[in-house]
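One structure, pasted below without further comment.
Missing here is one protein chain; the remaining ones are kept as they sit in the complex.
Entry: subunit A
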Amino acid sequence: MEGADGSKHFGGDLPSQEQSPSLLTIILDTNPAAWALLHPTLTLSSAIADILVFINAHLACNFTNQIAIIASHCDKAQWLYPTSAAQKPPGHKHGRVRTTQHETEDEDDDDVQPASNKRAKLNGIPKTDHGLPSSMSESESKKYRPFRMIEEEFIKNLQSLISGTSPETVQQKTSTMVAGALTLALSYINRRSQEYQESITGVSSNLADQAVAAGSDPHADTASVLQSRILVITLSPSTDLAHQYIPMMNAIFACQRLNIPIDVLQLPLPPDLKQPGANNVSDASTKSSQSSTVFLQQASDATHGIFIAARLEPTTDSKSSSRQTGSNAGDGDATSLARYSMLTYLLTSLLPTPTSRLHLITPTRVDVDFRAACFCHRNVISTGFVCSICLSIFCDQSLEILSQEGCITCGTKLSVRAEGVGGWGGGKRPIVVAPKKKKKKKGLGSAVGTPRPGTPA
């Protein structure tokens, strides 16, 4: 008779209907050189506008969702939201809670006006302590306050970051500090997860212990663990990341261990526009995707995240020269098309939380290239030699040098397994049993002739 009065609904038999909060960390590649290259297609300001819409969508999904934004700049990694104390102006002693009096920003509809206008107005309006500035239009005061606060801080910090970069640094450092940004993101996730765990269960345990507990008990209630994920929006060319290999790998393994998916949205850099005759747009885009960040591909694959190599322009048959000399209207179309496609990628593929993704088919690359690059020539190899001491990988071109001078990295003298089937498992040579000497009738001395092949027990 249990089902008759519907009491089952309140008995706790049903799984919890609440969704646990989700923390989204966005790592934005703000390398100015790369954005300048992308400028004809997609401006930084329109990309920021898209990202803000995406952030608002994420916050709207669940009241308790949280967000964090980190800029991965050419020479440093810096917090954009929440603002760190180092970036706050000195007047902000009780800094974190912003009140409505500190309104400094104009609000426009995102779809109509690009965000560059917003930034221009940021400089113009003085901060007032009392009441709203008079020049503000009605729509800003109606904007949902959490959205507005995040926008403010984000844009303000981003602007100070970019204006604080000198041209020399942009010229010197062409890469971006993704490893540092990942490490900052991980520390923040660790802190937030701990705080959440403490607020729910009253017991604080660090993230690694939570991950172990969740892993060993598959039926555990996931509502008690903060679901976090990292989204990396990148556009710098990949070759410059090689010197960050070890720190990036460490960060990737940490994410793997803690079940934090790393999603990557890669914006393609356009082909070199200096050559006027560059004809095949689709050809160039495949080329740029081949040189795409192998580390980030491996990262999203290892952590079960999503990797999207975005295509911002439609592949048309028209030659790119016509694009160059195209009318303003044509360029405007291409720009807004590119902008909307980025927003589409964000909202459709990258919005769901990790647990929701179990029920969806996620777009991702399957043919991830896992082959290693040798340390001596940076060739990509499929078979190589590994030093057993320092684990550096060498190709067979270096075999001569290695056998003479030892390992290039650590200098140890190495013996190369000559039978060609080196490594453990292979190269089992049968143990030579010395022929039994005819026993001279000496009696006790026969022990010498018996070999000890050490047959396994």
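The rule we apply is simple: a residue touches a chain if its C-beta (ideal position, glycine included) is under 8 Å from a C-beta of that chain, and two chains touch if they have at least 3 such contacts; residues count from 1.
Just so we're on the same page, contacts and distances are computed from a predicted model.
Undergrad: Not counting the visible chains, the remaining one has a UniProt entry; which protein name from "General transcription and DNA repair factor IIH", "2Fe-2S ferredoxin-type iron-sulfur binding domain", "Trafficking protein particle complex subunit" or "Ubiquitin-like-conjugating enzyme ATG10" does it give?
TA: Hidden chain, UniProt protein name: "General transcription and DNA repair factor IIH".
Undergrad: Which of these, A:62, A:160 or A:194, touches the one chain of the complex that we don't see?
TA: Checking the options A:62, A:160 or A:194, the one contacting the hidden chain is A:194.
Undergrad: Based on the whole complex, identify which of A:62, A:160 or A:250 touches the chain you can't see.
TA: A:250
Undergrad: If the hidden chain were put back, which residues of subunit A would touch it?
TA: Residues of subunit A in touch with the missing chain: 73, 75-79, 82, 84-85, 177, 179-181, 183-184, 186-188, 190-191, 194, 206-208, 212, 216, 243-247, 249-254, 257-258, 298, 302, 366-373, 381-391, 393-394, 402-403, 407, 409-417, 420-428, 454, 456-457.
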